[in-house]
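Taking it in order: structure first as structure tokens, then the write-up.
Moving on to chain A:
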Amino acid sequence: MPVASANPLRSGSDAMSIIKLTNLEKSYGALKVLRGIDAEIGEGETFAIIGPNGAGKTTLFKVMTGEVPSNGGRVEFDGKDVTHDPAYRRARAGMGRTFQVARVFLELTVIENVIIAIEARRKNTGDSDDAWYAVVSSRSVVDEARQLLANLDLELKRNTEASILSHGDKKRLELAITLAGRPRILMLDEPTAGMSPSDRIGVVDLIRRLRDESRLTIVMTEHDMSVIFGLADRIMVMNQGARLAIGSIDEIRSSQVVRDVYLGKESQHD
Partner candidate 1 sequence: MSRYITYCLVALSGVLLLLLPLLVNPGLVHLAGVTLVMGVFAVAWNLLFGYAGLASFGSGGLFSLGAYVMAISLRAGYEQSFLLLIVLAMVTGGIVAFLVGAVALRRSSGIYLAILTLAMAEVLRQILMRWHWIGAEDGLPNIVRPHFSYGLGLIDLSSGARYHVFLCLACGLLIAAIWWIAHGRFGRTLRAIRLDPERAAFMGVNTYGYKLAAFTLSGVFVAGAGALYAPLAQIVTPDLGNMLRSTQPILFTLLGGASSFWGPLIGGFLFSAIEYGTRTLVGLQEIITGVILLAVVLIFPTGISGAFRKLFASLEQGEPAPARKVEVSDAGRLGKPLTQRV
Partner candidate 2 sequence: MLFILINSLTMAMAVFLVAAGLTLIYGIMRILNFAHGAFFMIGAYLTSTMVGQAAGSVLMLVAAALAAAVLVGILGLAVQRLVLRRVMNADEHYMLIATFAVMLICVGSVKLIWGLDFFSVDPPPALSGGVLLGTVFVPSFSLFVIASGVLVFILLDLLLQRSWSGKMLTAVARDGWMAELMGLNTSAWIMLAIGGSFALAGLAGGLLLPNQTLTPVLGDSFLLLAFVTIVMGGLGSVRGAFIAALVLGLIDGLNMIVMPQFPGVAIYVGMIAFLLLNPNGFLGEGRL
């Protein structure tokens, strides 16, 4: 079984593509937020979407995951048209995602958060050995949750209420919830947004680990260029709802168009 490696030279077309976007459009009233986006993301690839604020990154994310419906075009996942599937169907098919501001179940403890996610997956895949009326989760569910938390350095905080976790811990818990669904593709919306530099390094390491150790395809939007250049196989640059460029890190780095529109601006901001 081939384990996908981080190969910066590989392009989307010669790998098995797991996501294919065709002429994707989205508008809010008269405002066109996405103007016909085309992209293919290969299995096992780490794919980054970048662009200045308001470029449509998050909207593209929402349309891909089914959070909002598109106004035109197609989203294909694993060869199947999922354009009209609601979010939960795409999640069942193997799309896992995180949000820009970590969304976890604040009133529940850390381990309860993960248990709910594991139980949801087991129910959907039909490999649940618990009866629906079981008040206490079965041993195997709890063990799986603790294993997952241990992988993400949250084991010690498993009985803490999620609402009092730090920002970075919430992000990691959200990742744990997402991974509990055993997704085939991990979609991270600005995984390092609003983090302290040390937390940021931790998250980048974590993503790298996921990329290298499992066969996960990772799609991420990101603001911080240093994060992207350390992680991504390929990059798509967006501006004003359109695709500006797509290619390997080197191709993007050397692209004059990108430099004009995005990199120049970004360096001024930083």
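Quick note on selection: all candidates are chains of the complex that A comes from, given by their letters.
Just so it is clear, a contact is a pair of C-beta atoms (placed from the backbone, for glycine too) under 8 Å apart; a residue touches a chain by one contact, two chains touch by 3 or more; residues count from 1.
Note that the coordinates shown come from a computational prediction; the quantities given were computed from them, not determined experimentally.
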Touching partner of chain A in this complex, from 1 or 2: number 1
Quick check on the complex: what are the chain A residues that touch candidate 1? 65, 67, 86-88, 91-92, 95-97, 99, 103-108, 112, 115-117, 119-121, 123-124, 130, 132-135, 137, 161, 163-164, 177-178, 180-181
